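Here the complex is missing a single protein chain, while all its other protein chains stay put.
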Amino acid sequence: MKKVRFTQIEGGQGFWALLAILGAVIAAGLGAVYYMEHNGHWVTGMNNQIVWGMPHVFAIFLIVAASGALNVASIGSVFGKSMYKPLAPLSGLLAITLLAGGLAVLVLDLGRPDRLIVAMTKYNFKSIFAWNVILYTGFMVIVGVYLWTMLDRSMKKFSGKVGFVAFLWRLILTTGTGSIFGFLVSRQAFDEAIMAPMFIVMSFSFGLAVFLLVLMAAYRMTERPLGDAVLFRLKNLLGVFVGGVLYFVLAYHLMNLYATEHHGVEAFILRDGGIFTTLFWVVQIGLGSLLPLALLYHPSTGKSRSMIGTAAALVIIGGFAQVYVIVIGGQAYPMTIFPGFEATSTFADGAINAYSPTLAEVLLGFAGVAITLAATAVALKLLRFLPESLGDEQVVAKQDATAAVKAAA
Amino acid sequence: MSEQKHPDNARREFLTQGAKLAAGVSLASGVMLYGVAQAKPADEAVTSKVRWGMLIDTNKCTSGCDACVKGCNDWNGLKGHGRPSTDAQWMRKVDLRNKATGSVHSLPMLCQHCENPPCVDVCPTGASFKRPDGIVLVDKHICIGCRYCMMACPYKARSFIHEEVTDQRPHAPRGKGTVEACTMCVTRVDEGQQPACVEACNADGHKAILFGDLNDPNSEIAQTVKTYATTAIRADLGLNPGVRYRGI
Partner (left out) sequence: MKRFTKLFHTAVLVLTMSAPVLAAAGGRVPMPQLPEAKGDQCVEDTDVMRRKHMDYLMVHRDKTMREGVRTPKHSLKECLECHASPQEEAAAGQDEGQHFCKSCHMYAGVKIDCFECHATKPEKTATFHPIVTPGMEYSKAAHQPAGELLNRLAGASEQTGATE
């Protein structure tokens, strides 16, 4: 049986060039943060009506993807699929770095980011936000321990148990993220119990898409073999998850459409919302769900690496659109404070709220992505996260060996 | 000798009037002192024996009038920066038209000081809190500016401070990066006065806002809400706001 050998990636010009580019993006984002914090948020597109904007869209996407990125490792250790086991360290690493990037964006957009210590020491335990602070930091610790059990030979025996704890933890974490919106009774777009499980399935889809892209990019850049066996298994799984998200989106909207009181907000998102309607149908459903499904499962495109990579990228773009429609679309639709009445006021009662993101907000969002990628690249260089080869002969041999062991038993 | 003196009417008159005057003066000053003394002592903590509330009679509100808003802005030092989308509004007038019947109404909308405030539930640090006497406030010392309470408020009562603030009123501290809302003029209420919006509305002659202790069965507001039909906005949410309305 061919044993999987994990090695650090070699540095070289490409590595430093990548870090330089990512560093520049991070620097730009930090500059944007200084600008926003120094002047106050009036320089952004966020206001008293659209309270959470582009930074939150990026942050929520990254955080949701983070918990989903751990899926690959969980399938390996919790569900015992041996083919996924060599991918587990990268999966755990990506989970941590995606979360770090998302949290960085979230914290840097706070009105008082200097009070982060307050947020970490004073807790109102009825608030899901307070629970999330514990869930997010705890996730990093647990996945850190999980990585330790995977990389340190003496700790390997604990890998299964810690993996199980990590798996449960991330389910609770993603439920918590969905509940941020699900618990809001005030807004019709959010007050739905389905938000929690929908976010879980979204995490499966976004996390795996990011993992797939990072895997392909890492192996391309380091010229290591990535065989079809691994790749096709992952892309089929991605297709399943994309289908799962489609189901939940369908269920969410169908249920909303049945209740007359929600007809207003549904008409807004599905038909009259301008940018939101376009993002929903064209980007989220079309480009982000249906086209990737076609690309991933069609016999000819499903075998092409570039098509698989394209499909994963489209899922990510569709995911951003989905989070944008949820977070910002939900705020754009006027709050129904006076059901049955038309309202006007100096505070945009009854009016659809427009949002135009400013450059500073977008830079901050991209800085979060850059933090994730830079941290991943540095970790891959310092520690042995990547298998030297994920070629078919490596993986198939392992599967044969496992089958042989089973047959002998 | 049983000489019955005639009652000296003039003197009797004088004494009676004098007594009345004395009684009146002492009563009046007693009443005045009582009114002022109704404020709780400064060193006493507030308790849930009192629940401050407001009753707004929308029949007395007209569409163009915003005396209450001006009174609030003035007392709390809220200055506009010509940026209506980001300028703070603690109180606003809302004009309503019933889609089915066509009737029009106007009412002020402000923090409803709910008994079960969603903003308090969602605040991660506990900065958004409810005092025992029902007034919902933001502790700006620990507010991190996450704006989750703004997402959660069913009345859009809260504003985020989007720019640096200077020349604050000493009784209304406010600063960049924190969230704020109507405080029911808590510094005034603690001293036995009425909120600024109530005073402004009364000064303008409309008297549309009644302020008082909902827990005191003898208070005017408690008796009014007991006698007449009043509504809570978005009552189905079960928040039991301290601000109730008539005529809507």
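Labels for the chains are A and B, by order of writing; each one numbers its residues from 1.
Operating definition for what follows: a residue touches a chain if its C-beta (ideal position, glycine included) is under 8 Å from a C-beta of that chain, and two chains touch if they have at least 3 such contacts.
A quick note: this is a predicted structure, and the numbers were derived from the prediction, not measured.
Undergrad: Name every displayed chain that the left-out chain is in contact with.
TA: B
Undergrad: Considering the whole complex, which of B:51, B:131, B:162 or B:234 touches the chain not shown?
TA: Considering all chains, including the one not shown, the answer is B:131.
Undergrad: Would you mind spotting which of B:123, B:136, B:150 or B:165 touches the chain that isn't drawn?
TA: B:165
Undergrad: Considering the complete complex, identify which of B:10, B:45 or B:229 is in touch with the unshown chain.
TA: Of these options, the touching residue for the absent chain is B:45.
Undergrad: Which of these touches the unseen chain: B:85, B:98 or B:224?
TA: Counting the whole complex, the residue in contact with the absent chain is B:224.
Undergrad: Contact with the hidden chain only, please: which subunit B residues?
TA: The list for subunit B reads 28, 31-32, 34-36, 38-40, 42-46, 55-57, 60, 129, 131, 133, 137, 139-141, 164-165, 167-171, 173-178, 186-187, 190-194, 198, 201-202, 206-212, 219-220, 224, 228, 246.
By definition in this document, only the chains that are shown with their structure count from here on.
Undergrad: Could you put a whole-Å number on the gap between the CA centroids of subunit A and subunit B?
TA: Each chain reduced to its C-alpha mean, subunit A and subunit B end up 46 Å apart.
Undergrad: If you look only at subunit B, which of its residues touch subunit A in the complex?
TA: 81, 83-89, 92-100, 105, 109, 118, 120-126, 142-148, 150-156, 159-164, 176-179, 233-234, 237, 248
Undergrad: Sort out for me which residues of subunit A touch subunit B in the complex.
TA: 37, 39-42, 47-49, 51-52, 110-113, 115-116, 118-119, 122-124, 126-130, 132-133, 180, 183-187, 331, 335, 337-338, 340-349
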